[in-house]
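I'd like to ask some things about the structure below.
Missing here: one protein chain of the complex. Every other protein chain is in place.
Every chain is named by a letter (A and B) in the order it is written, and numbering of its residues begins at 1.
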Amino acid sequence: MFRSRLFLGLTGCGFLLCVALLTYGQLRDGNLNGKRQLVKGLGLTDLALFSEARYTRHPSQADLFSAFQDYPAALEHFPSGSLIAPAPVGLNRWISIHDPNERRP
Amino acid sequence: MRRQLKILEHALTSLLRRKAKNLSLLMVYSFTIATLGSVLFLTHALKSEASDSLAAAPELVVQRLAAGRHELIPVAYAERIRTLPGVEKVTPRVWGYYYDALVKANFTLMGTAGEPGELELLAGRLPGAPDECAVGSGVAALFGAEIGDRLVLIDSHEQNRLYEITGLFTTASSLLTNDLILMPETTLREFFAMDADRATDLAVEIYNQREVNTLAKKIRFHLPDTRPITRSEILHTYTTIFNWRSGMMLAVTLAALIAFCILAWDKATGISSEEKREIGILKALGWETADVLAIKFWEGLAISLTAFLCGIVAAWLHVFVLGAPALVPILKGWSVIFPDFPLTGRVDLLQLLTLAFLTIVPYLACTLIPAWKTAVTDPEQVMRN
Partner (left out) sequence: MLLKAENLCKIYNRHQSDEMTAVNNVSLEIAGGEVLAITGPSGSGKTSLLSLLGCMSRPTSGRLQLAGRTVSQLPENFLAGIRREHFGFIFQHFNLIRDISVIENVLLPLVPTGMSMTQMKLRGQTVLDRLALGGKAKVRVNRLSGGEQQRVAIARALIADPQVLMADEPTAHLDSKLSAELLEILSVLHDAGKTILIATHDPSVYQHPLITRVLEMSDGTLRGAVRS
C-alpha cells in the first residue's frame, strides 16, 4: 500500500507546510513597532500605494470633489480608482435632520 | 481504516493510469486556487498592514473645505479647538504634493516640526537644518540617491532648491513612506509659499478615545467649514479598500472562479464510457455502491486537496516571498513609483476555509454525482450499455 501511504504522507506534509507558513506570517511582527513609530511621529494617515493623484494617494483624506471634479458621473481616470471602493459612510457623509428646537452640543 | 486505505490505493492507481489528463487537471486547478489565493492573501495583507500601522494615526484630522474643495486651514482654528474639553493637543500639519516633470512622478512632501532625530525605520536621521531632507525608498530609487546626495526640487517660485538627504526610509517602511520627502516645516512653507498663518490641516490628540465622535461633532458645530476625519474613518477606508468583492479584484477573482466552474462542469456533465465500464466491473465483482463512491471520493479528494494545498503554498510564496509580481501590474495602475511590498504574511483563516469549502466541495460533488448514477445501476445494465 505504498501509494496510499505516500499520498497520505505527502498530504500531511502539505498541511503542515501550510500551517507553518500561515503561523509564521501571523507570528511575525513585520517591524510593526517601527511602522507605528513612523505613523505617530510623522502623523501619517494613508499608505503610499497609489501616487497617481491626491485622492488615490490619500483616500482617507480626499475631499468629495477631487475625484469628480469634471462632473460627478465622469469615468474613473485612474486604474487604481477601480480598486478603491467609494468612500464609506462616516461622520461627514450622513444627512441628518435636526429638530430646530433640539439642543446642539 | 484498512479497507479505506485499500480503496485509496486503488483510487490512486486509477488516477495514475490517466497520468497526463489528471496532471493537467491538477495544474489548472492549482493555478486557479493560486490565483484566488493570491488575491485573497494580498488584499488581506494590505488591509492588515493598514489597520496595524495606521492604528497610530492621529485621532482626529481637521481639514477645511471651501466650495466642496479642500482648502488650507487657518492656524487660528487650532486655538479654537484647543479650548474644547477633552482635547490634549492640536498640531498644525504642513504637507502637500509635488509633481516632478523630469521623472513624471508625484511625491508627497511633509514638514516636520520636531527635533531632528532617529527613527527605527529610517537610515540616517530626520532633517534638522533648512536645506536637509529625508526621502522614501521609492524616491531614492527613482533618482538613484543615497544619504549625503542632494535632491533638486523646483519650488512655487520656479526656483531650483537643493536639499541634502540626511535620512532614507527603509524598504520595510515603503508601504508608508515610498513617495515621501520630509523636510523642516519652515522649509516646506517657503517651498510651497504657504503663509505662516495657514496649515494643510490640523492633527488633534484627545485624552479619551471614546469622546472622539463627540469632539468631532463639536468641532463641526463650532467651525462649520471644517471636516473632521476620525482615526476610525481612516481605518474604515482601508478595511473596505481592495475589497475583493469589487472592482478589478472582483474581475480577477471572477475570471478564476469561472475557470474553476468550467473545470467542475466538465466533470459534472458525465463520466466517460471507460469509467462507467470500470464501475460496472467493480459492481460485478462484488463492490457495493458505497465502495464505488468511496473510490470516486478518494479520487476527487486526492486531486482537489492536492491542488488546494499546492495552490495555497504557491499563492503564499507568490505574495509574501516574491512580492506578488503577477498582481502588482493590476494594483500599480498609472503610478510611476510603487512600493516594493514587503508584506507581513497575515492570512484570514476564515477566507481560506471558505475558499477550501467553495472549491473542494463542489469538485467532490461533481465527481461523485455522475458516478453515483452509474453505481446504483445493476452492473449487467452498465456493462451492457
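The rule is simple: a contact is a pair of C-beta atoms (placed from the backbone, for glycine too) under 8 Å apart; a residue touches a chain by one contact, two chains touch by 3 or more.
Please read all numbers here as calculations on a predicted model, not as lab measurements.
The missing chain, though absent from the view, touches B when the full complex is examined. When the full complex is taken into account, the listed residue touching the unshown chain is B:L285, out of B:A67, B:L285 or B:L350. What chain B contributes to its contact with the hidden chain is residues 2-3, 6-7, 9-10, 13, 17, 277-278, 280-291, 376, 378-381, 383-384.
We take it that only the chains that are shown with their structure count from here on.
Across the complex, chain B meets chain A through its residues 5-6, 8-9, 12-13, 16, 46, 49-50, 52-58, 61, 63, 65, 67-70, 91, 93, 97, 105-108, 110, 112, 114, 119-122, 136, 138, 169, 172-180, 182, 201, 203, 213-214, 216-218, 220-221, 227-230, 233-234, 236-238, 240-243, 246-249, 302, 305-306, 309-310, 312-313, 316, 320, 330-339, 342-347, 349, 352. Put simply, chain A touches chain B in their complex at residues 1, 3-5, 7-8, 11, 14-15, 17-18, 21-22, 24-26, 28-54, 56-61, 63-66, 78-85, 87-88, 90-92, 104-105.
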